[in-house]
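A single protein chain has been omitted; all remaining protein chains appear in their positions.
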Amino acid sequence: MIEQFDAIVVGAGMSGNAAAYTLASQGLKVLQLERGEYPGSKNVQGAIMYANMLEKIIPDFRDDAPLERHLVEQRLWVMDDTSHTGIHYRSDDFNEAKPNRYTIIRAQFDKWFSRKVREAGATVLCETTATELVRDGNGKVIGVRTDRAGGVVFANVVVLAEGVSGLLGTRAGLREMPKPETVAIAVKEMHFLPEEVIGQRFGVKGDEGCVIEAVGTISRSMAGLGFLYTNKESISLGIGCLVSDFAATMESPSALLDAMKNHPSIRPLIAGSEVKEYAAHLIPEGGYRAIPQLFGDGWVIVGDAAQLNNAIHREGSNLAMTSGRVAAEAIIKVKSRNGPMTKANLALYKTMLDDSFVIKDLKKYKDMPALLHTNSSNFFDSYPRLMSHAAQTFMRVDGTPKIEKEKNTTAAFINARSRWGLVSDAVRLALAWR
Amino acid sequence: MHIVVCIKQVPDSAQIRVHPVTNTIMRQGVPTIINPYDLFALEEALKLRDVHGGEVTVLTMGPPMAEDSLRKALGYGADRAVLLTDRYFAGSDTLATSFALSQAIAKIGETFGRPDIVFTGKQTIDGDTAQVGPGIAKRLDLSQLTYVAKIASIDLDTREIEVARRAEGGTQLLKSRLPCLITMLEDTNEIRRGSLQQALCAARSQVVKWTAADAGIDDLTRCGLRGSPTVVKRVFAPTARAERAAQIDTAERGLQDIADELIADILTRRPALEHELAFNSGT
């Protein structure tokens, strides 16, 4: 028996679930394939979820989604070997009826999202890997082959939501294998602690949560970022750097994470915790310039597979969800006009995505990845050290006149990077941010 | 033939965490799996169905979330899934569990045809009691065949079954009669992978959900906490031994040195071992 679906969604992560839910809730006959044992089984870690983007898909998600804590405080740390200089922003305004950002544990969240997808009417198959796209004589994608016996299924359109390392799109030549300099590898751990201990250590109560993001010597001169999210009774802790940097420096991701855990600013926060679940995860970091062709005859690409990730603001899941939703809405529009799922018609997806924050944000920072990458030793090593030195000089009361302290600090910066270098970095950073 | 397979959704034991202060289990983020021992029972049931025809019904008692495990069992090729779920079942010990399950199996018999065989796994990985299978057999008056390593033959006409059963010190060859209850030994088969059609079927089929009343259970005093004669009075972590292990220094020394010191230390503490070890290795 040959089954024909309106759409096949490959992958059950954020983008795949957003697409499948949107399609199914509009009455399309949807098949979703997930290679993991269950949705989220490949994604055991903690993450941040942005309410606004999920609300556009499931308005009342707060009723039953497994949310950990809503964020009331964000800390940005610049670290050297023994210190951190921080900007903390905390506001009681974040304690609102419908909070804006939540920490989640993906394994649970994805399971919930998948249940919603099923309830919306989609058929979800787990432990089923899509191995190949099936095309007709004209090259239009008309279905996928799976790794199960008797495993070909057909659809008018295939939504590739297979993640950054998915092989379906690259095998079919729809997109290139991501380059080492456009993909970061993040290693993460879950540190379990009693709820009340987390409350005490981070000064939060109830469901309030706190996020720390850290740059500096913890990434050993590579372009990278450390992060710490508070969940209900665990802490997600991790660090990510570009794959190409790891290759060049011969550093090991797990050694980096170990060093970060032993940093005097981090160690007390996780002391006494029980560590479970070490995992590595690939994150697309290429930004705007790495986005592949997003649509073709009978197919669209969404989420991480399309490099849709804002590395600067550490936003991935909201871009993924939004691209999945937008792709689904485009498909629904084409279908409602009785149009075939041709490349020309599916271009609507790109048009709609260009008009959303997804592409606009990525465009804004299009030069940022290259800048941080080429200049990583300054941004991630020299400057953090100088900043820490400056702060300490300023804090330490030792009888040195303040004017002299300022002079010393300025001199230290100039010695390390030359006046021209500093100005140039500042200008380039400003340009890239603009 | 009609076969009922009882399965249980259990936390993946490798991931269980204990709250250091309250000594309660922190289930958050702990993935659940089908009790691995149950998969041997399920595969055996599917194999029998393939040979003799008929249907395989999987049954579990648990929270609504246990539906995930049933759905998975359908994906392996089971024909029907029944979830027995009700707050009255909370806190069941093995006696109350076998009561509820046997009532449900009786109801399954009335609704979908009387089962010829009821399968369970050898034991669960979270309770490890191995009591529920025998409990069901007793209540439903089924021939009880535990620790079955192999089903040698089944004759549906004479209703005879021959099995190899793991016993102390050997294997028992038994002949018995249907209907029977079999608890399947581990490593006796390997769970199959369903075809795409089976997987699609499983994803679409509905899990039958029964409350206590749906399963025909009138006597709620025999369910859950009230129906459980055992009472857990205390949960605790074991006390540490007064002294930790005496450590043999390993800094800047050759492995042979350390090994020699270890052996000397062992023999100082237990002089009789020298004789023991020498004797052993010589025979």
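Think of it as A and B in the order they're written, each chain with its own count starting at 1.
In this section, a contact is a pair of C-beta atoms (placed from the backbone, for glycine too) under 8 Å apart; a residue touches a chain by one contact, two chains touch by 3 or more.
Keep this in mind: contacts and distances are computed from a predicted model.
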Chain excluded from display, named as in UniProt, from "Carbohydrate ABC transporter permease", "Oligopeptide transport system ATP-binding protein", "Electron transfer flavoprotein subunit alpha/FixB family protein" or "NADP-reducing hydrogenase subunit HndC": "Electron transfer flavoprotein subunit alpha/FixB family protein"
Chain not shown: contacting residue from B:78, B:137 or B:154: B:137
Residue, one of A:83, A:108 or A:123, that touches the chain absent here: A:108
Full-complex contact with the absent chain, from B:9, B:103 or B:146: B:146
Sites on subunit B contacted by the missing partner chain, in the whole complex: 11, 13-14, 16-18, 23-25, 27-29, 36, 90-95, 98, 123, 125-126, 128-135, 137-139, 143-147, 162, 164, 166-177, 186-187, 225, 228-238, 240-241, 244-248, 250, 255-256, 258-260, 262-263, 265-266, 269-270, 272-283
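Here, only the chains that are shown with their structure count from here on.
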Rounded Å distance, subunit A centre to subunit B centre (Cα mean): 39
Sites on subunit B touched by subunit A in the complex: 15, 17, 19-22, 26, 28-29, 31, 68, 75, 193-197, 199-200, 203-204
Of subunit A, residues touching subunit B in the complex: 1, 3, 31, 38, 41, 44, 105, 107-108, 118, 123-128, 146, 148-153, 190, 192, 194, 231-234, 272, 274, 276-277
